[in-house]
Every structure is written in C-alpha cells, then in structure tokens.
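Got a structure here, written out as structure tokens. Questions coming.
Note that this complex is displayed minus one protein chain, with the remaining chains in position.
Just so it is clear, A and B label the chains in written order, and each chain counts residues from 1 on its own.
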Amino acid sequence: MRTTKSILMNGDDIDRSLTRMAMQIVEYNHGVENLVIIGIYTGGVSLARRVQQLIQERLGVSLPSGSLDITLYRDDWSLASQNPVVKKTSIDFPLEDKVVVLVDDVIFTGRTVRSAMDAIMDLGRPRCIQLAALVDRGGRELPIQPDYIGLDVQVGLGEHVHVLLREHDGSDEVVLVQ
Amino acid sequence: MSSNSSILLENARLLDPASGLDATGYVWVREGKIAAVAAGEFNQGRLATDLGALARLDDLWRIDARGFWLTPGLVDIHVHLREPGDEHKETIATGTMAAAAGGFTAVACMPNTRPINDSPEVTRLIMAAAVGAAARVYPVGSISLGGRGETLAPFGEMRRAGVRALSDDGRPVSDSQLMRRALEYAGDHRLLVISHAEEASLSRNGVMNEGIVSTRLGLRGIPRVAEEIMVYRDLALAQYTGRPLHIAHVSTAEAVDLIRRAKSQGVSITAETAPHYFTLTEEAVGLYDTMAKMNPPLRTATDVAAIRAALADGTLDAVATDHAPHSGLEKELEFDLAANGIIGLESAVPLTLVLVREGLITPLRLVELLSRNPAGILGVPGGQLAVGEPADLTLIDPQRRFIFRPENNQSRSQNSPFSAWEMEGKAVLTIMDGRITWRDPGDPQFKIGHC
Partner (left out) sequence: MSDAHTFSRRHILGLADLSVDDIELILQTAESFKEISQRSIKKVPTLRGKTVINLFFEPSTRTRLSFEIAAKRLSADTFSISSVDSSAVKGETLVDTARNLAAMNPDCIIIRHSRSGVPGLLARHVKASVINAGDGAHEHPSQALLDLMTVREHKGRIQGLKVAIIGDITHSRVAHSNIIGFSKMGAEVRVAGPATLMPPGVAAMGAMVCSSVRAAVADADVVMALRVQQERQFDPLLPSLREYAIFYGITPELMALARPDAIIMHPGPVNRGVELTPALADGSRSVILDQVTNGVAVRMALLYLVAG
C-alpha cells in the first residue's frame, strides 16, 4: 500500500530543470542544426513539447518534434496481464541524418529507452540518438545512460517515482511513493 | 427371472385410460399375461388360493410400488434403430434396451436403414434380430422402393414379414400421385401410412428453422410452410382417398391447426409430436449446437405453445420420440454437415411429465399419449391394463429427480440436447411379456423381493 509520499520536485524545480536541459541540448550540439525532439508516451510527450518550446523561446527556432509509442517494441508486453493501449506514433518528418533527442519523464531499467531506440531505427537512420530524462531513479538493467538529467535520485525497489504534469494531472510535481 | 414367474405389483397408482381407471391398486402378472387388475389392497387370502396353481412358491416376485404409477407399457411409434447398416450408432439390441430403460415396451422402427427396409428380406432381418430384444419391435416399411419416392415397395409381402406401417421417414414423398396410390394400396394390406410432411423444394439445404435465429447465425432456414404445405396435401389426400393417415413429428402451429380442422371434418387422421417440439425452441441451436439440429427443425415459442395445447386438447394423439441416434462422426461437425436428429427414448417420460406437473395434461392423458394411442394407431396389442393382455407394464416414479446423462444411457449414442438437464420422473421398472426388461439401478426406492 502507498503509505508515504514525499515531493522530489515542485513546479518551479521542474521548470528550472527543463530550462537547463534545453540549454544543455543546444550547448552540447553546438546549436540546433539537425536537432529533432521526440517524446516517449505518455509523460515524455508533454516534456518534449516543453523542451521544444523553451528552445523556441530562447533561440526563436521551432524544432521538429514528435511523439513515439513504444508499446509494440516492449520486451515485456506479453507478460502483462492485459495489452497496453497503443498510442499513435506521430513523427511526420524524416529522421535521416538527424540528431534525435528522446525525451522521457523517468529513466529506470533502460528497457523503455531500448524499445524507443529500436522504434526510431525502424523509422529511419538518424545520425545519433541522445536521451533526456527529467528523473533518473537508477536501477538500470541495460547499459543505457541519459545525456541530460533533471534530477538524479537513487530510489529503492519498493518505491515509485511519479511525474505529474499539468497537461494531464493539473499541476507539475515529482513525487516519491513508498 | 423366467417368463413363467409371477409378479405382483401392489399399492401402485394404476393408470389405464382405456377403462378410465385411476386408483391405487395392484396388477398381478402370471405366465406373461396380466392375471389380475384391481383397485384396493391385495387380498392375502386370495393370493394363497391362487398360488395353489403355481408349482414353485419362490417364483413369485412381490413389488411394493407405493407412490409410483403403473401404466400399460409405453409404445413409441417413431424410432430409428439403425440396424442394419449403422450399427456404430445403434443396434436393435441397444435400441430396445434404451426403449426399456425409458419405459417403452414396444417401438416402431423407421425404414431408413442401410439397406432401406423396402423388401420382406430386410423386414425379416429386423424381425430376426428383434427376437429376445428388450422391447417389441414393429418395423415400418418404406413407402417407395429405395425411399426414392418413385415406385411403391411391396406392401403385402412386407406386411407378411412383419411390417406394421409405412413411411418414407427422413424424406418426404414429393410425388403426390405416389402418395395417393400408397394410401390406397396400403389399405388393401391393413397398413397405416405415416407422412413425413416436408415440401422439399422449400426446405432444400435448410438446416434449422427459418427466422431470426437462422438469420443471426447465417444458416439456411427451413420455413414452417415447408411442413404445412405437405401436411395440407396429405390431409387432402387422406380425405380424398378415405384412407387413414398418420402425420409424424408435427412441429408448427399452423400444422396443428390444419390437423384440428381436418379432424373436425371427420378425416381419419392421427398425428404425433416429439418431446423436443414441446420443450425446446430454435434458440436451443445457440451457437451452432448440432445437438439441436433435427428435421423438422426446432421452431419458435408460438409453435411450442400450439403443440402443447394440441397435446392437451386431443388434436395431437401421440408423443413419439423420433429417437435418432448418431455418433460423434455425424454430429461433431460443421452445423451444415451434421446429421439431423437426437436420441429420445430415455428422456421422453420426464419431458412429458413436465406437462403433467404444469397442469396441462392429466396423468391419464400422459398414458394415452405414450401408450394407449400409439398402440391404437399402430394397431398392435397393448396400451391397456386388461386381464388376459400380454404383460407389458411400466412403473414410473413421477418424483424421481436425476441429472440426465446420455453417456450413462442404454443407447449406443449420446446425441441429446438435454445432456446435464435436471429432470424429474422416470421409468423405474419395465416389464415386457411378463419379463423384467428394465430395473432402475439408481438406488430404487421400491422394494422388490420374493413372497
């Protein structure tokens, strides 16, 4: 049962982290040329849109952005008792030779990102793929590391990190639930 | 038990529509015949006197039938025994055992065997196999040679060999002229013609009743008119020729009305229906359950209501089972390809008893429908509790509750839509020709023992 709950990030924390991550993306890539931002369903999609907007606000450039559903690439979906609802993957620009920045809310085992990379590869051949995660909670099962992190926190196995976003949940908050 | 034994059934509710008797009493069976029938307590003193005639005292079986109905042996004028030709489905031996277990002491077996019973040779084959069987077997001969509906079978010779009625059951006689000639010629040989009423051009390729369910399931329907047109034709031919006619397995409300009207006009006709036609509707087909596939097909609630009313008011004369055994080979198939028909001998009594419990018919009427009338229609002995008659008797426990399990039945086949139904009432003892042919093994509540 969920007994205790603590706030890891409030709305301002999230805003600051996203702004920093947006700037790091531009800095690391020496500009915005060939950059595309792709959010992973569900939380990553809203975050990707925010990152894209932050870059537009600072640099006046509207980067192509899309959304990716990785359900069909999951390695565990047949273990689930019910089939997850498949969302629409919407990437209406070519990925050839692009620098793809994948955005997700939380990185944990790395399996979701592995699936997302497979999905991206099926959609085209980008020059490289980078990963931005609002929260890195540790616990990796695959050799995958994010390039941009909002909050790095070690979380136990019995604990869950929930990223609440105003687009879905009314307000922005990252909470740890035990 | 030898056929010389003497059996005393006492304290039973005696039901004899022939005499109108419905009272508690006893029946004494001796040397294969009914030696005494009387209401009231059996008189011990008189027994001693009568017993003087018996050589061995311990040959007297005395059965306390308190709470049970004792009826003349039930007669089923419509069964398929499948011998010769389809012994994997049923044989005369297993079919008559099923009959006995269902309370029947006589059955009329339809001619659609392989070869078809259209000759005295086949009739004799059946008669020979029926010697020593658990029920009397009255073969029904084919109306036409090969059942092809073209030329008449040798009615006279078949009658001499043992045939008691004629029918092309399973297939209609489409040629009206042939049906007319059959009625005329059958009269010469005191044979009853039984009509399988179906207008084939309307029923062709149909596999269930035409209606909402057939549309929903995408199955080709058999419209009610296919039956009704032929019932009308055959009634008209019976009237025109003045010959008696029996209509088999009536399944529709309109057919019932046609028969009622013809009877009121004095046409010499009789008609039967089967328990499934007053118990089930087309909904029993469910999701392509081949156990609910038969010809004529199960109809609608309106038809079921009309059939029940007709059983009560005398329009329908008999309940026959149309016992049609099939193995999994013929039933575990695509619905279109599965064979028509269900077994019925061992479920007829409980299903007909439902009508009694619902107050639709009296117990005497039940005996009329299952014994007296079918015997009369066929013109065979039986159907009454009368001194001197062959001792064909059925003892029914009207309250016995049981789960119907075709796999435990005496029939060789299990094709029944009533599998796993909770039923109430069954034959617990059947006596044919003075011989016990069936004794319910399931913890019989009646006492049976030597005097």
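The working rule: a contact is a pair of C-beta atoms (placed from the backbone, for glycine too) under 8 Å apart; a residue touches a chain by one contact, two chains touch by 3 or more.
Everything numeric in this text was worked out from a predicted model, so none of it was measured.
The residue touching the chain not shown here, chosen from B:334, B:358 or B:407, is B:334. Here one chain is not drawn; of A:34, A:53, A:89 or A:109, the residue touching it is A:89. Contact with the omitted chain, checked across B:23, B:39, B:128 or B:212, is made by B:212.
Mapped onto chain A, the interface with the missing chain covers residues 69, 71-73, 77-78, 80, 82-83, 85-90, 118-119, 122-124.
Panel shows chain B; residues 204-205, 210-221, 287-288, 329, 332-337 of it touch the chain omitted from the view.
Assume only the chains that are shown with their structure count from here on.
For this pair, chain A with chain B, the centres built from the Cα atoms lie 77 Å apart.
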